[in-house]
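Only a single protein chain was left out; the remaining protein chains are all shown in position.
Right, subunit A next:
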Amino acid sequence: MNREHPVLETRDLTIRFGGHVAVDHVSCAFNRGTLTAIVGPNGAGKTTYFNLISGQLRATAGKVALNGEDITRMSVPARTEKGIGRAFQLTNLFPSLTVRENVRLVAQAKARKGFDLFSIAENHVELIERAEHVLAEVRLLDKAGLAVSALSHGDQRKLEVALMIALGPQVLMFDEPTAGMSVDEVPVILDLIRGLKADADRTILLVEHKMDVIRSLADRIIVLHNGALVADGQPAEVIASPIVQQAYLGRDPDEIESAVGETANA
């Protein structure tokens, strides 16, 4: 790995849908071992920015680089293999399979066993163990045998995160991981993110609306507005910055928390 480059970098990253510019010349670098919170109202382009990084969408202009390597034209699976992990805002699982099988498939992808045609999948005990280890981390081990469709919304969100974690990626992108979770389920995910953050090799991008969460986890906040990056810096600094105050929120600092909270509930 090249230590001179930031782990992840976007340069003038742009995507247009017809006349609408959803992500507008966003240049930003993310360093190893940092957690960056990405905030902005609904429709600001946060999910679209993620899609450009993990490859679900192709950029109209600009560049995405991972460890200095240009990955702008790479396919989704290729980027995944390079170490980009993604948990989706809208739960995106394998609904007819069991919880264990969902995670086992990730472990199997990571072990590059997908084209093994003639061994019995159940005999690859190490993959099942890996899956169960991750399920224990997200407190889903007791539900390993259930079909995904039988899970509650909160448990599906946990599994969504488990699928990314099982990949063991360098870059972890969480898109509103706690949205719609009940109050007692949120700490499981937050503890998990905190634990991942403790590993200095990981780079975490977190889209989140809850200010208290951001304050306790983030090393840095970037603000997207109408697809453009409008603020970037230390959490306290960004929250207090004039651009966020006036151009973006137009209120005094104490109200920001409730404003961001409102967007989350909208």
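Heads up, the rule we're going with is that a contact is a pair of C-beta atoms (placed from the backbone, for glycine too) under 8 Å apart; a residue touches a chain by one contact, two chains touch by 3 or more; residues count from 1.
In this section, contacts and distances are computed from a predicted model.
S.K.: According to its UniProt record, what is the protein name of the omitted chain, chosen from "Fe-S cluster assembly protein SufD", "Dihydroorotase", "Cell division protein FtsX" or "Branched-chain amino acid ABC transporter permease"?
M.R.: When "Fe-S cluster assembly protein SufD", "Dihydroorotase", "Cell division protein FtsX" or "Branched-chain amino acid ABC transporter permease" are compared with UniProt, the left-out chain turns out to be "Branched-chain amino acid ABC transporter permease".
S.K.: Among A:L167, A:V207, A:L224 or A:V238, which one is in touch with the chain left out?
M.R.: The one listed residue touching the chain not shown is A:L167.
S.K.: Which residue from A:S27, A:S75 or A:Q234 sits in contact with the chain not drawn here?
M.R.: Answer from the full complex: A:S75 touches the omitted chain.
S.K.: Among A:V106, A:L135 or A:I193, single out the residue that touches the unshown chain.
M.R.: Among A:V106, A:L135 or A:I193, only A:V106 touches the chain that is not shown.
S.K.: Just name the one of A:G68, A:P95, A:G180 or A:G195 that touches the chain not displayed here.
M.R.: Checking each option in A:G68, A:P95, A:G180 or A:G195, the one touching the absent chain turns out to be A:P95.
S.K.: For the chain left off this view, which of A:R86, A:R130 or A:K210 is in contact with it?
M.R.: A:R86
S.K.: List the residues of subunit A that touch the chain left out of this view.
M.R.: 54, 56, 75-77, 80-81, 86, 88, 92-97, 101, 104-106, 108-110, 113-124, 163, 167
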